[in-house]
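All protein chains of the complex are present and in place, except for one that has been dropped.
Let's look at chain A:
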């Protein structure tokens, strides 16, 4: 495909029904996502993060430290500057991406959660989203090096939509593996457009980008109480993430100094590796937000560590699971949108446009009243997961049946 005269478009919804998953698997969009995923895995295999990239505060509980306990290694790391970036990477856009993520992080400081306990996701998160939407093109302008002779606006709207979607749903105030996938898509777009020439990036570079992304998202989850998108309760791998475990397992894959799989849930391994390995870091985050026996609140992860021995098997298993639980699940990928240049709804073999299941009434479902969280937060809890939504909630608008005049307004 030539890069000259690209017809950019704002990505739109193409997966409207369960049956569209067959087309999805054939699409250029899917092939590209898959390619990016395998590329990223190979880049980060047997690579560890430098200790100062991840923010230890994100994964450590804020509790009055008991007098008995000694200062933990994480407390020592904490005193170092948080945003110690590689200032002079040869790829300018690499620093640029980190800078953008850091700016978005600062926007959270500028958009404090609304006071008082709230039942649903904090409404301030919608303000944060609005600020990001308003600023994103300027940030791209300032920090990214674009290919020459590009229709900048078009590129921004197609590529940018994947970044915007990677911070969770502004409407439903939730975050899940679909949003995580969207960030992978954004990164894949940067690779494809050579804004980030992948050959010039090391595994550490890629891990650094993900680390900053995950720290940002988890700050959003905590500060704004984002709900797990479509939670299977304890019977999902994790309330919010999946890719992070794949990346972390790849990091340990082939690493002779990696901890034994069976030991990963112990405090020793957690404190030793949570700043250098994304898998351990993700588990530290679970320990932070959940209380109670680990085997109850996270039985799948618990079982992995009770029954799998090799990191290569962990990686393989998580990857297979990703194909089934993320790429293979309509509720997840229905929110993945397709554009005209990057992730297209075209047959990857014939390059023909794939069919679209007619579903005019479903097209705007993201904005219809079928979301889980209402517009008003109701005074109830510290965390979320509050309300079960009907799985058929994306149906066309419902009406209130007539009440035969029994109910009168005052």
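Rule of thumb we're sticking to: a residue touches a chain if its C-beta (ideal position, glycine included) is under 8 Å from a C-beta of that chain, and two chains touch if they have at least 3 such contacts; residues count from 1.
To be clear about the criterion, contacts and distances are computed from a predicted model.
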Chain left out of the displayed complex - its UniProt protein name, from "Cytoplasmic tRNA 2-thiolation protein 2", "C2H2-type domain-containing protein", "Serine/threonine-protein phosphatase" or "Geranylgeranyl transferase type-2 subunit beta": "Serine/threonine-protein phosphatase"
Absent-chain contact - pick from A:7, A:130, A:296 or A:353: A:296
Residue in contact with the excluded chain [from A:265, A:333 or A:354]: A:265
Candidate in contact with the missing chain, chosen from A:167, A:183, A:210 or A:287: A:287
Touch list for chain A against the chain that is not drawn: 59-63, 65-66, 68-70, 72, 117, 119, 230-236, 239, 262-263, 265-268, 270-271, 274, 284, 287-297, 299-300, 302-304, 306-308, 313-314, 316-318, 320-321, 324, 369-376, 379-395, 398, 400-404, 406-410
